[in-house]
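The complex appears here minus one protein chain, its other protein chains still in place.
Up next, chain A:
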Amino acid sequence: MEHIVIIGNGVAGVTVARHIRKNSDKRITIISGETDYFFSRTALMYVYMGHMKFEHTQPYESWFWKKNRIELKSAWVESVSGANKSIQFNDGQSMSFDKLIIATGSIPNKFGWPGQDLDGVQGMYHKQDLEKLEKNAPNNKVCKRAVIVGGGLIGIEMAEMLHSRHIPVTFLVRENSFWNGVLPAGESALVNEEILANGIDLRLEQNLEEIIDDGNGKCKAIKIQETGEIIECDVVGLTAGVSPNVSFLKNSDIELGRGVMVNRLLETSVKDVYAIGDCAEQREGIGRRRPIEAVWYTGRMMGEALAQTICGNATEYNPGHWFNSAKFMDVEYQTYGWVSGSRKPEFEDQFHWRHPVENICVTVSYHKDTDEFLGINTFGIRMRHEIFDRWLTENRKVDDVMAYLKDANFDPEFYSKHEDAIISHYNQERGKQIKPVKKSWKRIFA
């Protein structure tokens, strides 16, 4: 029986395993040193915040793996030989495979800051990081202040985590507005306000110079590059992005770039070796996507596609329309299609509406010449994925999208609706006469 070995038990590795099992009888082994069972990485924050226990982040009960004949091996991989079809573990053992799937995810970036390896300095990515944070910052007596370096999604999540235990947080962001490389200016400003409203000491355009040792190998303060200011702190969170976790492959025969280089079939340079998820790097970005996509959904989608290939139905990784979501403190964010931040392409125009009081806003992007709808970002409003996916496929015009916006609303029942206000603002701004059309189940399920 063909033996499929998967390194990594994250969403990519587990999705491919599940789908191979659905379609075949192959022997499947998943290797992980991080945890025994699959858990939702994005949910680690809720364990620290006390919303859940770690076991709640595990989507499957422990009997699931045996029932589906997915073998789990707890071990760290030290090296891989694609030619010999074998894996070496750090305890000296080895394992052979017929097909290997590398799904090892990411590791937090460190940019060589002085003091970056001191005690109390950590990222927030692995289960072990959660355990470290529990030890380093159990409460605001042990951790009187924390500094977070890097204004991305993990940074703001870590700020929210520490804030939930009433630990004062200083948040260093390199850009002049939070995540404005991705978010349009109005949205980025809204998130800045949300961060400040939660009492977090947000420092825009400030970079880390060094982390200062207390003399015992533990951090006691940080120094800011621009101002020279020293901020005393017990924990430093390094959240300046992530990179593919591929260092164990450095001496292997598998071609690496920043990640494991793969083609559209997710094949690496070595036959029968594949890579999916955060650690995979496309030779060329697909559409407007980046070559490396460290997102939950893309990991899952690559797993779904690769399982087909492994089971004999060669299938390229061919993702549909871009979508994503996140939550910034108390503000939910969803995006469908492409809405650009500060690196906006020349052909893209945007319409922006913001609620006069609440932290709610919408940005719609469209092609400035053809009026074709390109994408939408919403803050504080939920939208229907199916509807926008369909509208993007149909290349709808932006006016059409605005008119039928009510079909797309996904907020809970009885919530205040904002479509009328949005459309009236749109009409005003663009000199249009669009009338909102009533929601129709027929169209939604068309």
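Methods note: a contact is a pair of C-beta atoms (placed from the backbone, for glycine too) under 8 Å apart; a residue touches a chain by one contact, two chains touch by 3 or more; residues count from 1.
The rule is simple: contacts and distances are computed from a predicted model.
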{"item": "Record-based protein name (UniProt) of the chain missing from this complex, from \"ATP synthase subunit a\", \"Putative aldehyde dehydrogenase\", \"4Fe-4S binding protein\" or \"Aspartyl/glutamyl-tRNA(Asn/Gln) amidotransferase subunit B\"", "value": "\"4Fe-4S binding protein\""}
{"item": "Residue of A:I20, A:L172, A:I222 or A:A305 touching the missing chain in the full complex", "value": "A:A305"}
{"item": "Options A:G33, A:P168 or A:P319, residue touching the unrepresented chain", "value": "A:P319"}
{"item": "Per the touch definition above, residue among A:E346, A:D369 or A:E413 touching the missing chain", "value": "A:E413"}
{"item": "Touch residues of chain A, complete complex, unshown partner", "value": "11, 22, 40, 42-43, 46-47, 49-53, 56-59, 61, 164-165, 197-198, 296-297, 300-301, 304-305, 308, 315-321, 323, 325-327, 329-330, 332, 334, 382-386, 389, 393, 410-416, 441, 444-445"}
